[in-house]
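Every protein chain but one is kept in place in this view of the complex.
Lettered A and B in written order, each chain numbered from 1.
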Amino acid sequence: MANDILVFGEVRGGGIKKITKELIGAARRISTVAGGAIDTALIGAGARAAAEGLTGYGLRTIVVAEDEALARYSTEGYAAVLSDIVKRGAYSYIFLGATAMGRDLGPRVTARADGVMFSDCVDVRMEGNRCVARRPVYSGRAYVEIVRSGERPNFISIRPNNVAPAEPSGGSTPIEAHASNVMRDAIRAVVTEIFPLEGGRPDLTEADVIVTGGRAMKDKANFKILEDLADLLGAAVGASRAAVDAGFAPVAIQVGQTGKIVNPKLYIACGVSGAIQHLAGMRTSKVIVAINKDPNAPIFERATYGIVGDLFEVVPLLTEELKKVL
Amino acid sequence: MTIQGIVFLVLFLAVLAVFGLIVRLLYRILRAAKPENRFDRWGDRIKAVLVYVCAQARVLAKPAGLGHFVIFWGFIFITIGTLDHMLGQVIPGFGLERIVGRRLGSAFILLQDVFGILVIGALAVAAVRRFVQKPERLKIDDPAAPRQAALILALIFVLILFMYGLKGTEILEGSARLTKTNAPVSFSVAEMMRGWHMNVPLANDVFSWGHNLVIFFFLLFIPFSKHIHILGAIPNVFFRNLGRPGSLSHMNFEDESAEKFGVSELGDFTWKQTMDLCACTECGRCQVACPAHATQKPLSPFRVIHRLRAQLMRDKGGLLAKGSDVLKPAPLIPETVSEDEIWACTTCGACMQECPTFIEHVQKIVDLRRFLVLTESRFPAEIQPVFKNMEVNYNPWAIGYSSRADWAAGLGVPLASEKRSFDVLFWVGCSGSFDQRAQKVSRSVVRLMQMAGIDFAILGTEEMCCGETARRMGNEYLAQTQIQANIETLKKYKFNRIVTACPHGLNTFLVEYPQFGLSVPVVHHSEFLLGLLSKDALKARRIETLRGAYHDSCYLGRYNGVIREPRALLSRAARHVAEFGRRGRSSFCCGAGGGRMWMEETLGSRINEDRARELLGLGVDHVFTACPFCLTMFEDALKTLGREDVHALDIAEVLLEACSQ
Partner (left out) sequence: MKILALLKRVPDTEAKILINQEGTGIKDEGIKYVINTYDEYAVEEGLRLKEKTGGTSTVTVVCAGPEEATELIRTALAMGADDAVHVCDKALERPDPFVIAAVLAKAIKAEGFDIIFCGKQAIDDDMGQIQSILAEMLDIPQVNVATAFELAADAKRATVRRRVEGGDEKVETSLPVIVSCEKGLNDPRYASLPGIMKAKKKEIRKKTLADLGFAQAPGDARSTILRWLPPQKSSGCTMVKAEETRDAVKELVRLLREEAKVV
């Protein structure tokens, strides 16, 4: 078998999404050992323009499909096109982002291609002649390393920020238009409107990142420094019960046993002591950063990373340093 | 018999018949209510009547109670006089002294005569209090109430005037039984009237009839006012809860076709609960003691009782008209009792402690909660995760049950499953197991037991929430599941007693587990550790620099009378230098009981801050607690009040410190 790989890239605002380069990086890891070519498929409005940005990455072909009917994402439209491309290329591995689109599309196309899919992987590598994917299970309380049985097309979705993005490697990749025959009327579930989060922050219970202030915020106005950090990270702002009780924050953003129960990937607790009532609401966060003056604050017992210091000094610095790298 | 006598007799019998019908109706209401066994321990019940009715022990606990004492006894003597007089109208020549003898009869006459004046004095004080001073606790959200109160006070006053008038005219007519010695006041009245040159026999008749009519009116009016307590209070004291007050009633879930659980209408109450409604004097003492009311929440225990009684009076109509035994089914929630009131209660029991007629408010509140939770699945949103966490992980927080014993890691604490048989089972409880602050208390208790060489064990991950909280939040089904599971576990092991640092667990083991067939000696760690000190198993050196005040936990002090022990323990370990004004059985709740620990306190001000301010007023830098909830509530309040220089410590932490010096 040829071990060819298809990378399903994602387009945003006429440019290429970062995950696409990470997927190419992952595909290279496989192809350098297993051989085989890497193709990339880009679907949707602006696909061709975005494809131009990928021509120097040592890909065999970049397939683009940007018909009218594909302007906006739809599971059925995109699945039809991607299935066609997968079928035609007879790929061994198809890499997708573990993004809203990849998670929605991947299993549907897998089913159509009678393939097998590993979702939300954090790492891929070759082991002998097999592509091994590592993925978290039980919400990250364990990991499995998994391989396909047999020769079915293997779809692998990879979480953003886990594999280093590929660097350009020179050369020039041809861009090939895929003539899809997707009929708009045949799509049964259509996106009719998009509500961007612009300005507004995500809802606490759904946010991937949360910045929370405790009693040590001292004043309502001081939440500004948390908001600055939150805006940078696309995060929601929360407050401990103590901060709410003291009138620094509205009860709507209270995190804890009697407030919102949250489960973000990153939780930054600023001046929160970590009483059980608060911990009960956020202790399942994947990564907890605690910033507190008191080295004995119970929050440090739960935190992943801790800084003992004045939050009014640390938080603005953190915003500043993150700005430099994001 | 004279014509007057016949007229009186006819009227008297008619009024008596109507009164009898009313009493019969009340009786039928009680008969129709749900059963409850209060027919045990007759001796203790009679004693209760002697102490709390005759001696008015609880009434006299407050200075204003003296007025009631006087009016109560005055009323008794006057009523005896009234009966004497009324029978005299029907049976010529009848007199009390004929039955009880001259000396005793004469003594009665003297008591009537003197109490008449005392009652007038008490009425004046009562009128001043009610209409001039207007204390908050007497206010009620019923416009008829002040009018009724005024009417009653005025009627008693008029009644006494008639009584003196009657006796005065009797003296003028030359009564043989009234003398200057046994009726000095009446004699003065007679002297006064002598100067009026009136038609004495006519005046006698007027006073007699005035007296009669007032009494008739009384009989007909009493059942429809708060003075129904004249009928309800005495039996209510007689049938009072003689056990420890902290026990909630047991619910039976065997009927799988049941569509309703808990109380949603008057007919769901037991007869004793219904009688409670007729026993309220509306003195408002419960309200003064209520932490919810003190912090501007909508709950006032006696106002709830008042509204329930008002509804009882309205809805009994159905009973009369239909001749059925069913009260008109009308929902109690939200018009009669609002959900905010129902959830504001901390179940601290201060209302029941204060009530002179032994009304049991907490059970009613919990019964209403039971309806909301079990039948309607309606409760403050924040307690749903609490219920779910208890179901899945056996603790109110969403923490895995398998980490229940993690606090004990490295301390060498034996597990019951390893030892099987031991002296003391240390019941750690949810707070002691999971709350990092309370874990320190658990570790202190363990260290002290190890120092004293106690043969103890913990259940570890076999321990489940004791069920207390779920029960008080109205989730009886969940509570029973937990209680039964714990009992199964406890039965596997041989031990002599349970020691717990949580008064809520203590109370539930003491008074509620026996309902489910487990009676095992259980003591609070204050009692247990004091015992170790007394036996010299522990040696403490008092920490002179540790100065604080002890806060009585409701479920320890008020509900279970453990008041002396923590203080005795503290006196050997630290400087217990100050006492709260509200202490012992009259302590003030920290705000966490009745599941309030897991609910938002959005109405009014915060109970824990109220209590913390009282502490700050004592000028000490420590508060000593004996309950994990109180500990949390104090720490939270002190931080919110910006007084992190004042610290809360559990008595076990203090003792460990004193024993480690």
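Rule of thumb we're sticking to: a residue touches a chain if its C-beta (ideal position, glycine included) is under 8 Å from a C-beta of that chain, and two chains touch if they have at least 3 such contacts.
This one's a predicted model, so the numbers in the text were calculated from it and none came from an experiment.
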Touch with the missing chain holds, among B:N199, B:S402, B:S421 or B:S660, for B:S402
Given A:L233, A:A246 or A:L279, the residue that touches the chain left out of view is A:L233
Even though one chain is not shown, chain B touches it at residues 253, 256-261, 374-377, 379, 381, 384, 387-388, 392-393, 398-403, 461, 477
Residues of chain A touching the missing chain are 73, 75-76, 99-101, 103-108, 110-112, 115-120, 127, 132, 134-150, 152, 161-162, 188-198, 203, 205-206, 209, 233-234, 265-266, 284, 286-287, 289-290, 300-309, 313-314, 317-318, 321-322, 325-326
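The definition used in the following text is that only the chains that are shown with their structure count from here on.
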The distance between the C-alpha centres of chain A and chain B, rounded to whole Å, is 59
Per the touch rule above, chain A residues touching chain B in the complex are 215, 242, 245-246, 251, 257-259, 261, 273-277, 279-280, 283-284, 298, 301
So, in the complex, the side of chain B touching chain A is made of residues 382, 385-386, 396-399, 434-437, 598-600, 602, 606, 632, 636, 639-640
